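Have a look at this one.
Part of the complex only, each chain left as placed.
Order of writing sets the chain letters: A and B. Residues in each chain are counted from 1.
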Amino acid sequence: MKIGILTSGGDCPGLNAVIRGAVLKGVRIHDDEFVGIRNGWRGLVDGDFMALDRHSVRGLSKQGGTILGSSRTNPFEGEHGGPENIQKRLDAQGIDAIIAIGGEGTLAAAQRLTDAGIKIVGVPKTIDNDLAATDYSFGFDTAVEIATEAIDRLRTTAESHGRCMVIEVMGRHVGWIALHSGMAGGAHAILIPEQPQTIEQICEWVEHVRDRGRAPVIVVSEGFLLAGMEEAHSHKGLDAFNRPRLGGIGELIAPMIEERTGIESRATVLGHTQRGGAPSAYDRVLATRLGMAAIDAIQAEQWGSMVSLKGTEIEIVSIKEATGGLKTVPQDRYDEAAVLFG
Amino acid sequence: MKIGILTSGGDCPGLNAVIRGAVLKGVRIHDDEFVGIRNGWRGLVDGDFMALDRHSVRGLSKQGGTILGSSRTNPFEGEHGGPENIQKRLDAQGIDAIIAIGGEGTLAAAQRLTDAGIKIVGVPKTIDNDLAATDYSFGFDTAVEIATEAIDRLRTTAESHGRCMVIEVMGRHVGWIALHSGMAGGAHAILIPEQPQTIEQICEWVEHVRDRGRAPVIVVSEGFLLAGMEEAHSHKGLDAFNRPRLGGIGELIAPMIEERTGIESRATVLGHTQRGGAPSAYDRVLATRLGMAAIDAIQAEQWGSMVSLKGTEIEIVSIKEATGGLKTVPQDRYDEAAVLFG
């Protein structure tokens, strides 16, 4: 078979390992051929392809980013988008099937294209770990590790100077990165989108920590909302271009804490460092296995399926059933972490 | 309740995080008191205890080793061992229940003591990830990460000098560390106890890699056996002074490869670096959750139980049912990795 691969959406450590896993398995076991589709769906819509053989994937398991490039293009938009045009592109290249590596939007698009008769298999990609169909997604472990290292570093400064440190991590809609890095880093409060808190509650935790003679460390997801302060959010959130402002919540909270508690407070926004660079060993193994399993799904002609992690096994599930709901942090996981607060 | 905690057997990153999780949950939620039992079962047998309060566990989630010390003492041996003597020690201290953190041997002892009426809950600890009752055990992720970093480093030297690098990792009876670090590091062969191979097969992989213009990287578990060379193994253990040789299998294989293929070959034995030092974020989260769950098991009076990871959840299982079989690398996981060999 001739298989096209594309990577879509934001960066995520492990994308290259997925590509390598798929290519090595396909070439060695099934004598497949591969074509790289550049810059996500855009390359498919525009017919922008690149050679992708066994040599191209050499040494890729540890390399961050994606050699295929990425974009946020929607394959149904634009003059050249849509299933018919895409099928023409595939036919012109002799591509039999596509492996689409991407998040919720990409998987939804993959489902629609499958419904239109295009042969696609998905690999879930979300740094935020917010896809319900998989226990963990590659990139998440690396992001948590990077955030934890930053928390470790910021803690020593907090303690030397008697300061409160507010560390903003990724997580627009779900709090998994904050939950795990906060637990790993020994945070005194973890603020996540699923659990709005009042500034009063936060200050109570902060003062409790200070009263025990320690320096408060707070980890906050970028998507956390202060309870009862929708007003503050509505202002803070927009920049001159009417887009959500970078930084945001951490920089909003830190001065509030300082003002109310008198404890010098500083915000640090970890930003893109969480999603670039070499993947952790965990993510390399997971991504490699997912890439290899995508070939199994193609062999089994399970179009519209995606690969996922369940326990220690890689399974093939239906995109339709697997997506649709955001995997939020459940109450019991938050309660478990909250035992360590304050 | 007054709870004693002990750590037994070899070092493992995350031991301190288990202790911290248990103490913080017990103190904060159930008003429990804690006593540290020094140096594993030896402290229990000898009555060697230490204070263990909330302050003692400060900052422990990221700290390697165990503040309680460890040993390989068997609680049933010696003049002061056995359930009756141990119960006296516990009574003298007013200890109601014990959390025993250790491997197969510790869990088996915990079961026997439970059968004798002592109230114990176990937390599984194995750097090798060889306990069947848990998807993963804390410390394993850190060991894989350290081994993977070493493989990454050794690879550049291999390629600059056209050498074959043989990297010996931990794994006396099972090959999990080799399997995961080898996949993560892009090894060209992974040699594990579960899958004996002939030196001819290994050399075939090595030559195949060389013929593709690359430098072979081989990861081998310390417990790997060369098929058809039991003789070599029986000799390998002795040096010129008739003492057991350190290193072992890696140093046995490397010169054999060099002799048969003509490719300059070097062995590196990672040794104890794999089991010391700060745990990865993954292991900190897992260990903290296990420690907290051990308190739940005590609250539920599930004596003779242990905590374990199933998928993303921490469960409480019976030690009796959970132990007994070594969790070896199954054939399908080896086959999956073998696609990447050569």
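Going forward, a contact is a pair of C-beta atoms (placed from the backbone, for glycine too) under 8 Å apart; a residue touches a chain by one contact, two chains touch by 3 or more.
Here the structure is a predicted model, which is why all the values come from computation and not from measurement.
**Student:** Which total copy number does the whole complex reach if 2 copies are given here?
**Tutor:** 4
As a convention for this text, only the chains that are shown with their structure count from here on.
**Student:** Could you please state the distance in Å, as a whole number, between where the Cα atoms of subunit A are centred and where those of subunit B are centred?
**Tutor:** Taking the mean C-alpha position of each chain, the two centres sit 30 Å apart.
**Student:** In their shared complex, at which residues does subunit A touch subunit B?
**Tutor:** Residues in contact with subunit B: 24-25, 28-29, 58-59, 61-62, 135-136, 141, 144-145, 147-148, 152, 180-181, 183-186, 214, 280-282, 284-285, 288-289, 292, 310-312, 336, 339-340.
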